[in-house]
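A single protein chain has been removed from this complex, and every other one stays in its place.
== chain A ==
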Amino acid sequence: MTSIHVDDQDRALRFYTDVLGFVTKHDIPMGEHRWITVVSPEAPDGVELVLEPAGHPAVRPYTEALVADGIPFTAFAVDDVQAEYERLTAAGVAFTQPPVAMGPVTTAVLDDTCGNLIQLVAM
């Protein structure tokens, strides 16, 4: 299990499922917020990504400083970066970096619309 801070849980859940293609695993009310996790459809029992509310005052300066320099919060492994880039661009996703061969890996960086940059990476 790993987590990412999102500034709007509803928007994040829609983006991570409808656009990126994750599947909701848990969505449990927790007072003001919810405990939401999503998984890859290819690995429903694999790593769960927690969509964590970004309410703590330390979160925003941290994520904004990363975003300003284009630094991804985390990376998702995909089979084909170029294919995902084309699919997601057609779906309206903004990339700060199109696919570029970086030594042994190909990477691209997208805006997750809820406060983070995400790197796509293929070996």
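Going forward, contacts are C-beta pairs under 8 Å (C-beta built on N, C-alpha and C of every residue); 3 or more make two chains touch, one makes a residue touch a chain; residues count from 1.
Just so we're on the same page, contacts and distances are computed from a predicted model.
Think of the chain that is not pictured: of "Acyl carrier protein", "Sulfate adenylyltransferase subunit 2", "DNA-binding transcriptional ArsR family regulator" or "Electron transfer flavoprotein subunit alpha/FixB family protein", UniProt labels it "DNA-binding transcriptional ArsR family regulator".
In the complete complex, the residue from A:19, A:50, A:71 or A:122 that touches the missing chain is A:71. Annotation for chain A: contacts to the undisplayed chain at residues 64, 67-72, 96-98, 100, 102-103, 105, 107, 109.
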